[in-house]
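Input: a single structure, listed below in structure tokens.
Only one protein chain is missing from this complex, and each of the others stays in its spot.
Take a look at subunit A:
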Amino acid sequence: MSIPQEHDYIGLSEPLQSEKLSYKMAAAAEGVTPSLNAEKVGVFNLKETELRLGLPGSEAPERKGGIGIGVSLFGKELKDESMCVKNFVSGAKRGFSDAINGAGKWGLSIHGGSAADLGGNGGPNLKEEIPAVKAVEERKNEASITAPASKAQVVGWPPIRSFRKNTLATNTPKKDDVAGKSGSGCLYVKVSMDGAPYLRKINLKTYCSYAEISSALENMFSCFTIGQCGQGLAAKEHLSESHLMDLLHGSEYVLTYEDKDGDWMLVGDVPWEMFTDSCRRLRIMKGSDAIGLAPRTMQKSKSQN
């Protein structure tokens, strides 16, 4: 792509609203070929892209102008290709500030809606023009990440591999001033379920109680249980630690975990913090398999079945 860049970084240090930045092609094309405007609305026509398919890496001759694949939208419309290239070049010679103050429209619109959808004609906040659903999602996104000091943990952030995260958690730094800090805010453990074709990973630190984790697991694995998990849950007013087994009541499954020593225990017997400290992995076992684990508790849940 050979559109010369007119701007320099000094010029750009003025605060600019990016939504006023026009896509140079659109600005250029507009100035040159009036007929393009009318077509702009429908310019995003997938038929165009369909015809553009070639072998990966190949370039159709008319693209020699070096604009790039994306410009096929405009490339198709213009009959005279040499004029096309020249005009794009001359269009690009417009000053950066011209482009900003200019039409500011980017003529791509999938549903034939207004070309101003993306343009933001000097609108202060481009996001307002996006359909409501998306705006809500974005704000929710922002909310969850503009509060790094709060407990909100964004999945996969910072981007550190599990191996490194787990090692950090058990690292014992020799520096005094970091001695007091606990490890990572993240503890991924695998959750498998007997009979399920694949397992899941959950972050133990995002839960604060056995109730939370059991309902999360219920949601995750409900597609695999033939049984009546949901009914058991609906019947309960509140869930206490000792009633964890009741959550899976009626579905013949019990929740167990493997602790640091490699032993398999029933979930729910120890205080929550102790559990998260020692839990290495979870397994939703068939009740019949769990008999050896804690006979007294098993009988209790069996009598309730």
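Basically, contacts are C-beta pairs under 8 Å (C-beta built on N, C-alpha and C of every residue); 3 or more make two chains touch, one makes a residue touch a chain; residues count from 1.
In this section, contacts and distances are computed from a predicted model.
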item	value
Chain left out of the displayed complex - its UniProt protein name, from "ER membrane protein complex subunit 8", "F-box domain-containing protein", "Geranylgeranyl transferase type-2 subunit alpha" or "MTMR9 protein"	"F-box domain-containing protein"
Contact set of subunit A toward the excluded chain (per top definition)	1, 3, 5, 9, 12-13, 15-16, 18-19, 21, 23, 44, 46, 49-50, 52-54, 56-57, 68-73, 106, 108-110, 117-118, 120, 126-127, 130-131, 133-134, 137-138, 141, 145-146, 148-149, 153-165, 167-168, 171-175, 177-178, 181, 184-186, 188, 190, 197-201, 203, 223
